[in-house]
Structure formats: structure tokens, C-alpha cells
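First the structure, which I've put down as C-alpha cells, then a few questions once you've had a look.
A single protein chain has been removed from this complex, and every other one stays in its place.
Chain nomenclature is as follows: A, B and C, assigned in order of appearance, with residue numbering initiated at 1 for each chain independently.
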Amino acid sequence: MSTTTQQTAEPTRAPAVSRASRGLAQRYALLGIGVLLLLVCLAAIPSFRSLRLVTTMVNGQSIILLLALTATIVLRTGDFDLSISQTMVGSAAVVAVLSGHGVSPALAIALALLLGLAVGALNALLVVVIGVDSFVTTLGSFTAMAGFCYLVTGSRIVAGVPDFFVNFSRSTVAGIPTVTIYAWVLVVVLWFVYQRTPLGRYTLFIGGNRNAARLAGLRVSAIRIGAYLVSGVLASFIGVVFAGYFGAVDPSVGGQYMLQPFAAVYLGATALAVGRFNAVGTLVALYLLTIGITGLQLLGAQTWVTNVFYGLALMIAVTAAKLAGRKTRAGLS
Amino acid sequence: MSTTTQQTAEPTRAPAVSRASRGLAQRYALLGIGVLLLLVCLAAIPSFRSLRLVTTMVNGQSIILLLALTATIVLRTGDFDLSISQTMVGSAAVVAVLSGHGVSPALAIALALLLGLAVGALNALLVVVIGVDSFVTTLGSFTAMAGFCYLVTGSRIVAGVPDFFVNFSRSTVAGIPTVTIYAWVLVVVLWFVYQRTPLGRYTLFIGGNRNAARLAGLRVSAIRIGAYLVSGVLASFIGVVFAGYFGAVDPSVGGQYMLQPFAAVYLGATALAVGRFNAVGTLVALYLLTIGITGLQLLGAQTWVTNVFYGLALMIAVTAAKLAGRKTRAGLS
Amino acid sequence: MTAALEVRGMVKSYGGARALDGLDLHVAAGEVHALLGQNGCGKSTLVKALTGVHSPDSGVATVFGRELTYPVTAPHTHGIAVIHQDIGVVDQMTVLENLGVNAGYGTRLLGAVNTRREKRVYGDLMDRLDISLPFDTLVSDLAPAERSLLAVVRAMRLLEAHEGAGQLFILDEPTAALSGGEAERLLALMRRMADLGAGVVFISHRLAEVMEVCDSMTVVRAGRAVATSPVARTTREDIVAAMLGRRMEDFFPAPPPEPVRSGVNSARTRLVVDGLSGDVVQDATFTVHAGEVVGVTGLAGMGQEELPGLIAGVTTPRRGYASVDGTRLAGRSPREAIDATLALVPGNRLRDGCWIAGSAAENLTLPVLSRFARPWGIDSAAETDHAAERMAEVGTFPNDPRLPMAAFSGGNQQKVVFAKWLQTGPGVLLLDEPTQGVDPGAAHDLLEDVVEIAERGSAVVVFSGDHEQLAAICHRVLVLHHGRTVAEITRASGELTEANLLHACETPAAA
Partner (left out) sequence: SATGASSSSAASSAPVTGAAAECAAQAKKDVDAKREPLDLVVPTQSIDVGALKGKSLWFITVTMNQFSTDMAVGIKEAATAAGLSTVLYDGQGSANRFTEGMNQAIAQRAGGIVLVGIEPSLISAELSAAKAAGIPVLNTLNSNPDEAVPDGMFANFTADFTADGKTAAEWALNDSGCSTDVIVVKSSTIPVWNHLADGAVDAVKELCPDDCETTVLDVDAANIATDLASKLQTALQKDPDVNYVFVVWDSGVPYAQPVVASSGTKAKIIARDGIAPSLQMVAAGTQALTVATPPPGWIGWAAADDVFRAMLGAEPSGLVIPTRLIDKDNVGSGSDADVSPNYTDYQSAFSKLWGVA
């Protein structure tokens, strides 16, 4: 079986002539939808025209954006890392509990990051070294980490996270909270790595065709292991941010942060760089969803409406991108 | 991107000589672990020796088993259907609400099944006809269905499901509740279809190499569409069973039923027919996990222990199966 | 002369099966050395051991006097550049991205890639090689031959850096997917490198090429070197005898007696292609009769890659149609064509031909599986027996239908795919590069089966860039240029030779 995110599975084929135009239409479909939606909201909903609204909207998504960006790292190499949301909560719990015992912030952070590194290493060991399917392995570490969260917190909410952490996440620079700045910095860093550096291309190469990558002389295993380690450490960094942002850690919330980041990532993979997990597309996708949902909320929509919107938006956006990019497709050449 | 469950990703290679022994070891690794675990539990925990406990344990998993079996259908063709758990709850909600309005059971069931068919058709349209990635599409329909569940129930728990449905799920035949019988019947049916009929082989081939399947004259699109439709209808049938089993429908529970079935399916794909999604392996995997968790609970373990066990069991079982089956592995030829 | 490559006692087992069994090999600097052998004898395994894809169990390899340590990392730092048999490209990435991967895109791991410089480097390189590839196109949009060229260009970048002396080039069946002209350019390049002092290891099943360009050769059988000599002092017949362990009379079977195509006693027309057009192919129009073997050729990208898919309904034609035995095909699905008794053996085996994790039996019986369906389920015993028989017919080794396809060598996988279609007794058989990567012994056997099926009244169309083969087995060959049929050379005219075909391909105006 081996669930992979092989990028080769269904080669989209197009005749040489339409190569350029296809790219454009497909590339900006999502961005277009996003801008359109924003304009509609601005026109139809007066309260949308407040800067404050836009900033809170954006800030509120920062933790999910951070998670989604982290998810792209392993996805690009063709594997899954479903465990990140629990690693985040686990690390947040470690920070909160240790701080409660008077451990210094620096040491607490160091231990939290070490936890992330350990989870990443375990995932890498099983998936890369032993070769177990990544979906089921990281589903396993997701669940095991959920247990860990209950363990360290004694199944209780740990409140009273020290001000150091609260400031770490919430203090503002030019009006923008640091949590948002972290997310944007990560977008820029990942954009650079993915788009501009050999490493970014290697990850894509590995995700696209692992054997080909091996034949091309890439250190496939090293890069895949590295991806899991970075994913784990980043997840625990997000955990530190999480602890400060909320000021308290509820050990049971990990599951709620599992799916949304992946939805944004997959949607983002249809934007800007079609079919490639990428940072900027993820950001656009997430903000697109947020604009839509906020607009609906302002119009007084009920819970079911936002869920239906979220689901349909996912389906419609990927379908639009697909249709925009399709001229001919079919079997072999 | 196109997340697929391509079965080709990492062919396991082994020399002809050790083929037989390898097959055996790998094939029965999971079964062996399960039996061992059962024996340990029987020896160590007196209350495990009660028949009542064992039947409780088995019956309690029937809904999840039904979902897991349903998940195998689309997985075999190389796609995901993440929406089944919400389709189940949505159909259960439809049954409960309609019954509350005095609609006859037959009509309520028919409409619930129609809902499943519609969800399956939507998934099939987007994934098969338009060609959108199945992971993100069905994550979308999952979320949209979550909204639907809130809509039909008015975001409240709907209680008072008529006795007809309660009996449908709970009445016993030879001491075995019908819900368990449904699950076992589905195991047998799927076992037969998967192992013994051309259709079962075709689904596997389509999951393994869609191009080759199409070139070999298989009706690839028809079979994939069929898989989604059957998946949707089965999910809504499980919804009917669900409504009767619980006697009330909480619209918010869909998410709770999302991951466990997939964990069982992936674990099951390491048992009995290595690397192939199958029915009997899924059953074995699920019961293995249940035995372990029940044993731990009887020993008085806390929540975190059962979570950690569940996670580690997943990881260890797939790793064991992998290692048992591995003599050599390496690149491609 | 110094040795460019010296291999002593190389052993490599996959589990219990020995792929290399104490292989010795000596390649001198300045020579093109052919590495020959039957499918599955271990050639690619040696390449992989030398380039770090996997490590050998034992044995010593020295490259220009420097002993390799295993696993070999960054082979180009040892002066080794390689083109692997399975080319190693990613469909969903662009040509430029695929080109730069083995050269680290000319920068550090986290340095910024200078795209303009990359384009310049590869642009210059391709100019010199007389190759042209669009940089920003996805590889999925390339034709098979273009992919091979991509691999050539990619490997050349590393070689260019230190042209000539001190370099070892290894090319594992680089020409398998190339047509005559492109193959020639590649061979010329290889020659030039050797003349500049490099060592070149050339793996190919096309013995004509080997005789033309190589200085010496080593024949491998079952993982051991069984013969080694200068090419000048051997013949194709000797080489094949060393490879197979028996002598082979001819390399190609003779075509069946030519059917009468018109008049009262004419053979019936089985395949009609009328005005068929696709993205490249324009107005393909021809008929094939029962008992006929017709070839279709052309340079890469001229349409002979596209045509089989159009006829078989894999790709829907823009205009025109094909009909089989009078049944006009709508061209929407391969199934329709199969129902009309048309069979297509695809050119890209891994992508279109087989399910690599499935067993040989499962792959082989796929189109006829319903024959084994009983009320109580598939009769597995009958299925396995049937598969074993069919595999024996085409000489698959090992003949164990329960092995996964991945456990067979490339050539043996091809035989299974072949057997899959032969068993359906097709009325029209389309073969896309049927002997690609298949050793001469096996190729002869496969083609014999083709001739036999034609004799029994099927119409056979062979799409290939291998002119020697076409000239040998076809009654007539159509030559495509920019999608149009520009020539038809018939056996009856006496003009059907390899040289004429090549000429017709390269100078269509003259034809």
C-alpha cells in the first residue's frame, strides 16, 4: 500500500502549444477567487472595511498557518506527518508544566524543542529507516502524543503560563502580534527554500519519484529524515508559541488542530504552483477560507453554514483550479 | 500532488528462495501479535475470562469495524474517502429527525441512503470525472457534511429514535447483536469480493496502476465511481445502524469516527495480505487494538496509557510486519 | 594504458539471489567498452554498485587507480557520471528542474539557484549536442525520446566540468528509447569523450550500435564475465552466443509470407485508419490486412509515439477514426478497442503496462480474468497454471507466476506484458517499441511470436525507432514526419533496408 503523496500518480498531459497559457490560468485561479471574495465581502459588508477586522482575522489564523506550513515540509518529500498538531500541544504542555515548577523559560523551551526532535526522530526511524507507511506511522505517533499530553498535564488544564511566553506570542511589533510575524517569517523562509534553493527542489524530486531521486544521486534518506526532524522541531516551536498565545494548555485539543492545516495545504497546492505543496499558496488558501468564513459570520450565518462553506470552498477551489488548468488529459503519450 | 494510495510506491523485493517463509512470517505477524496479546490478557486478568466481556468488547467495535470496512473500498482503488464518518452521522441525523416528524422507517431509511448516494456521487464527480485530488475533495465533503449534520438537527442532540431502529441494531441473534452481525457479514462479503472475484482484483489493479488498468480494458472510471457510490451508500447504511444503536444522534460526533477506522485499515493492510487493503486484516487489526486497550483498562490504566498504547501498537504492529517481511530491500532494477 | 575502471570479484545478492557472482571488468581509459548480456544478468546491478544506489556484498572497484569505498557517495567526485536505465525524472517538475538535480543546481544546498545561469549552461550544452528541449515544460509533456535526451544532457553537465581524461562515463541502455539519428549523435558524443581520454562503459542490447562504436566488450552471464575481447576481433554471432550460451541463427525471424492485398483473393482488411489526427499525428491513413506486419517509424516527436494510443482509444483523436474488422471505434476508451479484438503492448512498461507490486500471474491474467471466475470465486490454481504456461511460451525467467513483477528484470517484465496480450489472440496487434531493453535472444523469441500471430491471420503494426528490426520483419514501413506519412517503403520494392529507413526519416523531402 504505502500511502504516498507521489506527485507522479496522474500525469497531467497537455500539448506543447498550450503549455504557457495553461500555467497562468491554473496558477492564479485560487488567488483570483480569493481577491474576488474579498471584494465581494468589502462591497457587501460594511464592517468588513475595518482594518481592525482584517488584522484580527489574520492574527487568529496564525497558529493554523504555522502548522500548515510545517505540514508542507514532509508532504513535499512524499510522506505524511499527521503528528504535528499533537506534538505542538505536547510541547505546549511541557512548557506550561515546567514553568509551573519554576523551570526557567530557556530550559523549558529547550526541553520542548527536544521533545519535538524526539518525535521527529521516531517518525523518521519508522518511516525512513524501517520503511513503514507514513500515514499509519504518524497516526500512531499522533495518538501516542495525545497520551503524552494527558500524562504531563495529569489530564488537567495547565494555566498560569508565565508572562515571558505570553509576551513571546502576543507582544506586537508595529501593531502586528509576534505570532503572526513568526508565521510570515516562516512563509518567507519556506518560500525561499522551496522556490530558490536546491534543497527545495530536492524535496520535490524525492516526493515526485523517490527512485529517480536516488538514481540522481540525492541523499534521499538523509533529506527525508531531515524533513521529519525539522517538522518535529517546528511543531514544538509552535507549541511554545501556543502556550504563550493562549496562556493555558488544555491537553485534549490536539485533535482539533489536525485537519484544518492539511485542508489549507492541499488547497494551497492548487494555487501559485499547481500540484506542489508550497508556502505562499498555503497562506493564500488559509486567508481565502478565513475571509469567506468571517464574511459569513458577519452576515449572521449559523454554525452549519460555516462548515458547509468551508467544505464546499475546498471542493470548489480545487475543482476550479483543476478545470482552469485542463485542456487535454488522457492516457499515455 | 495528488495523494494516492498507489501500491507501487515502494515495491518490496525479496529473492525467490525466501519467498515462502517471508510470506508466512509477514502474513501472520499481526495475527500472532493479536493471539499473544489475548493469551497474555487471559492469563493476567481474571475478568478477561468472562464471555460477557469479550462480547461487549467485540460489539462495541462494530460501528468502527463497519466504517473501516467501508473505507477499504475506495482505498483499494487508490483514492481516499475521508467523508464516510460524517456521511454516517448525517444519515443518522436524517433518520432521527424524520422519525421524530413521524415519517415511516422505510421512507426515512430510503432518504438516508439517498443522502449517502448523493455524497458518493459528489465525491465521484469531483475525484473521478473532474480529476481533483481525493484527499482534499473528501476532506471538503467531510466538512460540508458536518455542517449538514448541524443543519438537520438544529445543532441539538436528537433523541427518541423509534424502537424499530433500536431493534434493527440491537436485537440479538444467538446472543449476538445485529450490529455485530452486519459487520461480520460485510467482512465476509468484502472478503469474497476482494479475494475471489475479478472485481476485487480490478480494484487492486486500479489502485496499483491506473494507466495500466485502463490500457488493459478495465472500466477504470466506472469502477472508481462505483467504489465511491458504494462507499457513500454503505456509510449511510451505517448511519441507520448508528441511529438505532445509540437511540439518539449527537450531530457533533462525526470527527470522532474519522481516524480510528483508517488506523485499523492501514494496520490491517499489513496483516494477511501484505500491502493490500483487505477485509479480514482490518477485522484482525481492530480486534487486536481493542483487546489491548480493554486489557489496559481492566488493569486500571489511565487515559494517557491507553492513548500511548494505541499509538505505539499501531507503530509497533506495522513495524513488526514490515521487519518480518524484510530480508532485502533496495532500489529498483 | 591506465585502467579507467577495474572491477574484481564483485558480488551482490538480492536476498538469496545472486545478481553479481564475482564479476571482473577492465575498462581502459580512452576506450568505449560494451557491457553485454542477457536480460537479468546483472549489468544494471553493477552500475548501481558503482554509483552508490546500493552497496555490493564484496569485491573491489578502482576508478583511475582510486579504490571506491562503499557505499559510494557523490560518484561525480570520483569522476563517475552515469545515465541509468530507468532514467530518473520527475514528471511533475520542469525540464530545467530535472536537468539540474544531479549537479546540485550549481550551488550550495541552501544557496539561491541562479536560474538564468542554469539556462545558459544547459542551453550551451544542448547547442553543442544538437539537442533541443523546452526548459519550462513539465517532463510529463515530453516524449519518451526527449526524456532520454534529458538524461543525456543531465549527465553531460557533470562530464563537461572535467572533459576527457580522468572521467568514467557509464551509460545503461541510453539509446533504448532513441531513434536512429539521436542515437547516432549520442554515440558520436561517447566516442569523442573516449578519444579525449575518458573511459566509457556502454550497455546496450542493440548489437549494431555496439559493433559500430565500441572498442572492446565484456559479456556477462549470470553475474560473471564470460567473454571479453576487442570488438574488432569478434562478430555479432559470437557475442550473442556468449550471451545466450548457444548460437543463434538469425537475429530476426523472417516475416510471414506476404498476403495478397488486392484483387479477388485478397486477405481481408482488419485495421483501417482513416484521417486520424491527434496533437502531432496528422491525417494518418492506412490499412492493414490479415497476415501483414506493418512498421511505423519516424524521428522522435514525429508522431509514432502518439499514433498507437490514438488507434487504441487511449487518447481521443481530434479527427478521423480507426476501425477493426469493419467496426468503427469511437476512440474513447481502450476497452472498446479491446472488445474489437485490438491489443496494444504499450511502450512505457512501468507506467502503462504493469502493476509492479502485483504478481506476474495477476498482471498476466488481467484481461482474461473473467475466464477463471467460478460461482465460488476465482479458480486460482487454474489461473496460476495458465500464467505459468503463457510465461513459458515467451521464455520468462524465472518462470514463477507468483513472484511480484518487481522481482523480474526489465526484459522479463516486458515478456510478461507481451504474453498478457498474446493470450487474447488479438485480431489487430499494436506493438509500441516491443523489444525495448530486451536482449537479442529474447527479442528474437518475442518477434517470432509476432510473426506467428500474423501468420495465423492477425494484422500487426510495429511502432519503433529500431530500423534494423523493422527492415527485418515488416512487409512495409510507414515513415512519419511532423505527424504526416511521408513515405511508405515496401519489402516487395526491395528498398526496405535499415539505411533507407533512416534516410527517409531524416530527409523526408527526398522520400
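Everything that follows uses one rule, which is that a residue touches a chain if its C-beta (ideal position, glycine included) is under 8 Å from a C-beta of that chain, and two chains touch if they have at least 3 such contacts.
Please read all numbers here as calculations on a predicted model, not as lab measurements.
S.K.: In the intact complex, which of the presented chains make contact with the chain not displayed?
M.R.: Listed by label, the shown chains it touches are A, B.
S.K.: Looking at the full complex, which residue from A:F165, A:Y228 or A:F246 touches the chain that isn't shown here?
M.R.: From the options A:F165, A:Y228 or A:F246, the contact with the absent chain belongs to A:F246.
S.K.: If the missing chain were put back, which residues of chain B would it touch?
M.R.: The missing chain touches chain B at positions 47, 50, 52-53, 56-57, 59-61, 63-64, 146, 150, 154-157, 159-160, 166, 170, 245-248, 250-257, 294, 297, 300, 302-303, 306.
S.K.: In terms of residues, what is the contact footprint of the unshown chain on chain A?
M.R.: Contact residues on chain A toward the absent chain are 47, 50, 52-53, 56-57, 59-60, 64, 150, 154-160, 170, 177, 245-250, 252-253, 256-257, 260, 290, 293-294, 297-298, 300-303, 306-307.
We adopt the following convention: only the chains that are shown with their structure count from here on.
S.K.: If you average the CA atoms of chain A and of chain C, how many Å lie between those two points?
M.R.: Their C-alpha centroids are separated by 42 Å.
S.K.: If you look at chain A, which of its residues touch at least two other chains?
M.R.: 7, 211, 214-215, 275-276, 331-332
S.K.: Which residues does chain C have that touch at least 2 chains other than itself?
M.R.: Chain C, residues with two or more chain partners: 53, 86, 314, 334, 346, 351-352.
S.K.: Can you list the residues on chain C that touch chain A in the complex?
M.R.: 51-53, 73-76, 84, 86-93, 97-98, 100-102, 104-105, 107-113, 134, 136-138, 140-141, 143-144, 154, 279, 305-306, 309, 314-316, 334, 346-348, 351-352
S.K.: Can you list the residues on chain A that touch chain B in the complex?
M.R.: Residues of chain A touching chain B: 1-7, 9-10, 75, 78, 122, 126, 130-133, 135-137, 139-151, 155, 210-211, 214-215, 255, 259, 262-263, 266-267, 269, 275-277, 302-315, 318-319, 322-323, 326, 329, 331-332.
S.K.: Inside the complex, what are the residues of chain B that reach chain C?
M.R.: Its residues touching chain C are 7-8, 11-19, 192, 195-198, 201-202, 204-205, 208-209, 211-219, 275, 327-328, 330-333.
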